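What you see is the complex with one protein chain gone and the rest in place.
Lettered A, B and C in written order, each chain numbered from 1.
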Amino acid sequence: MVNHEPLWILTAQCPSTLGTVDVVTRSLAETENYIVSMNSFDDRATESFSIRVEFRPLSGTASLQRFREIFAERAAGFRMRWQLSDPDHRTKVAILVSKYDHCLNDLLYRYRTGELAIEIPLIISNHPDLQPLADWHGIPYFHLPISPETKSEQEAELWRLITLHQCELVVLARYMQVLSPELSRKLDGKAINIHHSLLPGFKGAKPYHQAWAKGVKLVGATAHYVNDDLDEGPIITQAVQAVDHSHYPEDLVARGQDIESQTLAKAVRYHIEKRVFLHGNRTVVFAD
Amino acid sequence: MVNHEPLWILTAQCPSTLGTVDVVTRSLAETENYIVSMNSFDDRATESFSIRVEFRPLSGTASLQRFREIFAERAAGFRMRWQLSDPDHRTKVAILVSKYDHCLNDLLYRYRTGELAIEIPLIISNHPDLQPLADWHGIPYFHLPISPETKSEQEAELWRLITLHQCELVVLARYMQVLSPELSRKLDGKAINIHHSLLPGFKGAKPYHQAWAKGVKLVGATAHYVNDDLDEGPIITQAVQAVDHSHYPEDLVARGQDIESQTLAKAVRYHIEKRVFLHGNRTVVFAD
Amino acid sequence: MVNHEPLWILTAQCPSTLGTVDVVTRSLAETENYIVSMNSFDDRATESFSIRVEFRPLSGTASLQRFREIFAERAAGFRMRWQLSDPDHRTKVAILVSKYDHCLNDLLYRYRTGELAIEIPLIISNHPDLQPLADWHGIPYFHLPISPETKSEQEAELWRLITLHQCELVVLARYMQVLSPELSRKLDGKAINIHHSLLPGFKGAKPYHQAWAKGVKLVGATAHYVNDDLDEGPIITQAVQAVDHSHYPEDLVARGQDIESQTLAKAVRYHIEKRVFLHGNRTVVFAD
Partner (left out) sequence: MVNHEPLWILTAQCPSTLGTVDVVTRSLAETENYIVSMNSFDDRATESFSIRVEFRPLSGTASLQRFREIFAERAAGFRMRWQLSDPDHRTKVAILVSKYDHCLNDLLYRYRTGELAIEIPLIISNHPDLQPLADWHGIPYFHLPISPETKSEQEAELWRLITLHQCELVVLARYMQVLSPELSRKLDGKAINIHHSLLPGFKGAKPYHQAWAKGVKLVGATAHYVNDDLDEGPIITQAVQAVDHSHYPEDLVARGQDIESQTLAKAVRYHIEKRVFLHGNRTVVFAD
C-alpha cells in the first residue's frame, strides 16, 4: 500500500540566531524540494542550532541543483555547516576488530541484507582470527598486528588504508585497542566505538568483571564517538540488560554481547542516516 | 546553569502540499518569534501534514500579535487548522473515575506537583468511593450514578458539567463505563481512555483474566482517544510489563496498575503539550 | 576468579501432592549430588508440579548412577516424568526456514560460538535461497518444496529427516508454512515457532501490516510451542519494540527482525536448558 521512497537528507548546524530554520525551509520550498519530515533543535547550553530534513526533489536534479546554488550563499551568512545526502549513497565504512566477532557478525549481517546502507571497503584487525568471516562476505581483511613498539607505525598504516579507501566512518567493533591522541583527533566525529558498559559506570578494562564485583542488576553498553579521552567521547546511544545473582562475570560477558551488537548497529545507523549532531561533548540525536 | 523558560507552542495540520513548513517558519521569523525546537511530518498514508513548533516571542505579545495577523490569512490558504498555546495556560481537565483509584491518585499527584500543567475543575464518578481523595486535593467531586435506564440522563448531566466548567479534555481514568456513540462523538479527539491491555490483544471486560488464560508473558496498557467503537480509538501510547507463571489473574491486575497509571499520565502529557495529531484512525506523536 | 563449571540438570513434573520437592532433594543428597540452584512451582490452576535443579555430582558417575537407581522407583510413586541432562550434551536441533534469514543467521551465530549448546544436523527449507548460509556453517541443507498438492508428502519427508537425524527439537525460524495437525501433534512440545506479533494481537498473515493499520506504538514477537491451532500454542517468551508514526509497514517488518531473532533464540535457550514446563496450554518458565 505505502512504499518507501528514497528521500534526500539535508543537515545543517550553526550558532544560534534568528532565522536559521527559515533559511532552510524557504530555500527548499523555493526550489521545489518537498519536505517530508523535519527536526530542529536550538541548544541553550552550547548556543548552537541543528536541523535535519528529509525531502523529495520535485523536479529531480534540477531542484537539487537550484537548492545548492541558492542555499550555499545564504547558509554562509549563518556560518552554517551543511550537507546534502543522496539516498543512493552508501557510506564507506572501515571496521576495526580484534578477536571478538559478535559485533562484526551483526554489522556484516545488516550490511549484507541492506538494512545498513553502507559499503565496507575493508576490515582491519590486529589479529588474523576473523579473516574467514570477512572472506565469506567478500570483504578485504587486513591484519595489522600491534605492539607498544609498533603502535605508531601500525596506526600510520591503518590511517593510510582508511584514507586510501576513502572511508567516511570508522567503526571500532570491539577493537580492544586505545587509539593514540593523534589518530583520535584525525577521526574526530568520524569514528564510533562500542564500550561494554554504561559509561561512565565502568571505564577501562574488564567492565563486566567490575560490574559483577559491584553486584549491579543491570549491565549496559554505550556507543560513542571516539575522542582522545578513552571511553569518554560523546555518547550516541546506550542500552541495558537485566542480570541477577546467578550470573558470574563470564555470564555477563556473554549476556552483554547482544546489547553491544544492537547498540553499535543503532549508533551506526543513526550516524549514516545523519541523525547525530555534535554539540560540544554532547550529542543531539534525532532518533526514530 | 540552564533554566527552563516557558515556550509558546504552535501546532498546525493540513492536507499535504508544497510549502507547508515554509509558511509556518517564515511567518514566525518575520514576526520575530524564535524557534527553539520543531518537528514536522508529512504522512503519505493520509496525505496530511502536521507540525509542532516550540518558540520564544522575542518581542513578547507584539511578536505574537503580529504572528497571528500575518499567519491567519496565510494558513487559510493551506486549509490549516492551527493553534497557539500559551505556556501559562493550564488545560482544564475533567477526570472520570469509577472505584479504582490508582490512575486518579497518579494524575492528582502530577497535578499537585505541577508536573502536569492542568487544572482539574471537577472529578465525576458513578460511585461515591473516591470522594475523600478528591476532597484532599480540594477538587469538586460529582457522584453521577448510572444504570441502563438512566444512562442517557447521566450522560446529559455529565456533558452539562463538562461544558459548564469549560473542560478542554476528558480523561477516563478507569471509568469502567462505555460512553454512548453520541457522547463519544461530542468528545472526539478530546477524551483519553486507558485500556488495561495491549490493544488489540484483549478487548472488552477482564483483559487480565483473558491474558492469564492465554499464558502471556507480557501484560500491557494502551492509552487512546475515545471514539464510538469501544476500545478501538486512535492509540496515543502503549507500555508493557513482564509477568510469569507465578502470577495469577489477581496478580496481573495488581501488576498492571503501575503501567496503566504511567501510560495514562504520559498520554495526558503528550496531549496537553500538543504532541499528538490525528491522522485518520492513527496518531502522529512528536514524543520527547 | 569464579569459573563456570558444567552442571547437571534434573527436571521433573507430576501431579501436585505432598512430598514432591522432598523426594527430589532427598534423593540427590543421599547420593552425594550437590544442589547448586533450584526452582519449584506448584500450580493451583492445573494442580501440577514442576521442578528444576542444577547440581554437581560429588562422586562423578557413581553419584549419578546411584541417583538414577534410587530415584526411578521413588519418582514412579509420584507419577513423575523426569529427565537428567548431561552438561556435555548438545541438543540436536532441526531448523526449518523459508526465505527470511534473520532468525537463521542469529541461531547459526549462537551455535557457532557455542552460546547455544546445540548441534544442527540439518536445515530444511521449502526454498533454495538460504543454502549458501548453511554451507558456510557446514550444515546439510535440504530443499523440500511444498505446494497444496504435495504438502502431505513434503511433511512425510520432513518427518523422516527429523527422525533420521534424531532431532530432539524443531525450530521454525520464520518457516512461513502452517504444519498439518498430524505433524503438529507429532512435534507436541518439541517444536518452537516464532510469530512476528504479540499474540494474540495479530494472528495469521502480515501481522506487521495489521499492526500498522491499527496504529500501534509497540510491535512484538512471540516464541511459542507449535500445536495444531495456528499461532495459538503455549507461549514461551515475548518481547516488544517501540515504533512511531514514521514507520510504514515495511519499516515495521525491518524493525521487528531484531526482536524476532532475539525472542526465538531466548526461547531455544530456555528449552535446551530445560527451563520450560508445559502446564496445559500455559508454560512455567524458570528464567534467569
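Convention: contacts are C-beta pairs under 8 Å (C-beta built on N, C-alpha and C of every residue); 3 or more make two chains touch, one makes a residue touch a chain.
Note that the structure is predicted; figures quoted are calculated from it, not measured.
For the chain missing from the display, the contacting residue among B:Arg26, B:Arg52 or B:His247 is B:His247, taking the whole complex into account. The missing chain, though absent from the display, is touched by one residue of B:Ser63, B:Gln262 or B:Thr283; that residue is B:Gln262.
One chain is missing from the display, and on chain C it is touched by residues 1-2, 18-22, 25-26, 28-29, 32, 34-42, 44-45, 58.
Where chain A meets the chain that is not shown, the touching residues are 41, 43-45, 198-202, 214-218, 220, 234-240, 244-246, 248, 279, 281-285, 287. Where chain B meets the missing chain, the touching residues are 1-4, 37, 101-102, 105, 109, 113, 115, 136, 209, 244, 246-251, 254, 257-258, 262, 288.
The rule is simple: only the chains that are shown with their structure count from here on.
Between the Cα centres of chain A and chain C there is a gap of 36 Å.
The mean-CA centres of chain B and chain C are about 41 angstrom from one another, to the nearest whole unit. Residues of chain A in contact with at least two other chains: 1-2, 37.
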